[in-house]
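With one protein chain withheld, the remaining protein chains of the complex are depicted in position.
Presenting chain A:
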Amino acid sequence: MEEEKFATIIVGAGPAGSTAAYLLAKEGLDVLLIEKGATPGSKNMFGGRMYSHALHKIIPNFWEEAPVERPVVKETITMMNGSRSVSMDFQEVKWGTPPYHSLTLLRADFDAWLAAKAEEAGAMVACGIRVDDLIRENGRVVGIQAGEDRMLADVVIAADGVNSLIAQKAGLGKKFSPKQVATGIKQVIQLSEETISQRFQLSGNQGAAQLFVGDCTKGMHGGGFLYTNKSSISLGLVVTAGALQHSQYKIIDLMEDFKENPHIAPLIEGGEIVEHSAHLVPEAGLNMMPQLFGDGILVAGDAAGFVLNLGYIVRGVDFAIASGEAAAKAVLAARANNNFSRQGLSTYQQLLKESFVMKELVAYRQAPQFMANPRMFTSYPQLVTGLMGKMFTVDGGPPVRLLGKVFSQIKQSKIGLTQLAVDGLKGARLL
């Protein structure tokens, strides 16, 4: 069979791959975007919101045409311990108007839209095809193999997500350890638009995001999340695979327990589950980053480990989009010099360094280790909920002043004052 040759072949129509395909097609390049799912997005899930800045830069005012759900105007962090919970709310009304700071999304729709933008710009989108291997010539990547089909390209971009088999096949990525990734489990719960707005005290189409820490993961490293879509709620848990490796709890039971939790149940009452999904999150950031480029190949998005999890913020989609953009620019630079070797593609590294992608990953380099501190998921939620419990309980018992309550609670938590101070300082420094 005659082998087709493209300027660029991109593996994976997630946000990273579709962005790269869109930008290269716009420059008139022959681009092939290959996706194993029957449609782009049919294999993808995430927690629920995208920070808009990265895509706004590429497709200004994208929200006017993209299938987005609600702009988030309200952030809540909730610590839970048994019957008690303590929440901290933050609201920014301005985020409800353009340029929306962040938007909740459902990936099946959104990813399909972004891939369609690439197609509109002239990229060829081939779905239902699993890339099995890379074709090499003199050690250089020159194409891909999918079943019996072979397709050639000047450059291949591996945008194939967290389990990047392609980066591994290229010898750029290693198999990650269970401590470096987390399993996300999620259910989409349908509820009427009005019910959601009322329950979360939102006006119009405004949205809410909520994170949970404490006994929803039974003290395991991880937490819960909730995002309001137009007429559904995305609810789920994220637990490090390393913790699951030694767990006494099944993650599927944790999820059902979570929905029954007295602090969650009223939020989803009357809803109907319409999907149960799961996916891995690359959590270790720079510590799990593969080599980002080789002869004839670039690695972008989750495949490169580009996710930032600070506990109170989870970001991957804007990193995927920006790294897809950098990959596209690197391909254009390599074309200008007609040099697709490792050295010819090295602009990629430089572009990433100059963008928020590397700047933020480097700045928060130690956050993953700090977040792995087990006190975060047990002692602190206990301490805070216990303290609030003492403050607000009136039972006719002998009076204890606030400071006394604080000290007795800290003593009970067994954290120790020095530890508390050290953790507090560390957190303030690293996050």
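What to note about this one:
Operating definition for what follows: a residue touches a chain if its C-beta (ideal position, glycine included) is under 8 Å from a C-beta of that chain, and two chains touch if they have at least 3 such contacts; residues count from 1.
Methods note: contacts and distances are computed from a predicted model.
Comparing "3-isopropylmalate dehydratase large subunit", "Iron-sulfur protein", "Lactate utilization protein" or "AAA family ATPase" against the UniProt entry of the hidden chain yields the protein name "Iron-sulfur protein".
Only one of A:71, A:271 or A:324 touches the chain withheld from this view, namely A:271. In the complete complex, the hidden chain is touched by one of A:57, A:94 or A:250, namely A:250. Checked against the hidden chain, the listed residues A:82, A:122, A:178 or A:389 yield one contact partner: A:178. Of the candidate positions A:135, A:280 or A:372, contact with the unshown chain belongs to A:280. Of the residues in chain A, those that touch the hidden partner chain are 36-39, 41-46, 106-108, 111, 127-130, 146-147, 162-163, 165, 176-178, 181, 183-185, 187-189, 232, 234, 241, 244-252, 255-256, 259-260, 265, 268-271, 273-280.
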